[in-house]
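Have a look at this one before I ask anything.
The complex is shown incomplete by one protein chain, all other protein chains being positioned as in the whole.
So, chain A:
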């Protein structure tokens, strides 16, 4: 399937994605605990400003303000009946910003996790998950999103359910997972597992990768994990700008614009094609990242040592790929299944 997004992706060496949504909205006065998605209708001018900041800082692509837009999440704010509307408006506002920009900018319809645990461990069945993702996907499509953008997923089952929903909505898509627990997702899924999984999906994502997690170094290690699997599929790197700190009454991430510029080039050198930030990544980070990507020559694939030296150490010794997987505990005999 060729689309505006895939053509653009094919025509470029790298794309700069956007940065944080939550961190930026806090700076505009969003109160902790409130649903950012409500601002699509309550303060559309602020959401437009959020998008515009990313575009002005040089992003080729930005995500819509619809991360918590599934019924599972909106239920919490009594807005579960407004899934389609809130996602549609999120995309419409994005469409307006993109269309009046004099270069090509992609509107990526953000879809975050439901927050529930999939069956059999949890209560969320595959069918209901597909239905919820489908509902949001339709809203984003209606609002004019160029591509759907699944992010911060931990469970492979949930990733697959979203893929199925996006097919039903007949939309091209990308999808990233969050590797925040000893280099794996919370559910124990490794970068190698993900690279293998995406190739089996129909249709496979136009690009896949990692977002959020624990700082830029860990994210780079995950990217190397994807690259090692040898897939030609474009890789997405959207790491946090460092680690969250609480400064003067608000959350501040400790990664500097210069560090994020360094990270952007390392991500490109490692083989990532779509590079951006996540939590804590502000317009000043994005500008530096753009400048660095445009001016610094491409280098060799960095080693883990070079990454640690440039961006800081890793949160865990291993990430579950290769030979350094921790050994399973010896048992007395009986095992499940």
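Basically, a residue touches a chain if its C-beta (ideal position, glycine included) is under 8 Å from a C-beta of that chain, and two chains touch if they have at least 3 such contacts; residues count from 1.
Please note the rule applied: contacts and distances are computed from a predicted model.
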The chain missing from this complex carries, among "Molybdopterin cofactor-binding domain-containing protein", "Corrinoid methyltransferase protein, putative", "Transporter" or "Peptide/nickel transport system permease protein", the UniProt name "Corrinoid methyltransferase protein, putative"
Give the residue, chosen from A:11, A:32 or A:295, that touches the chain omitted from the document.
A:32
Where the unshown chain meets chain A, residue by residue
20, 22-23, 25-26, 30, 32-36, 72-73, 75-77, 115-117, 121-122, 154, 180-184, 186-188, 243-247, 250-251, 279-280, 316, 318, 320, 326-329, 331-336
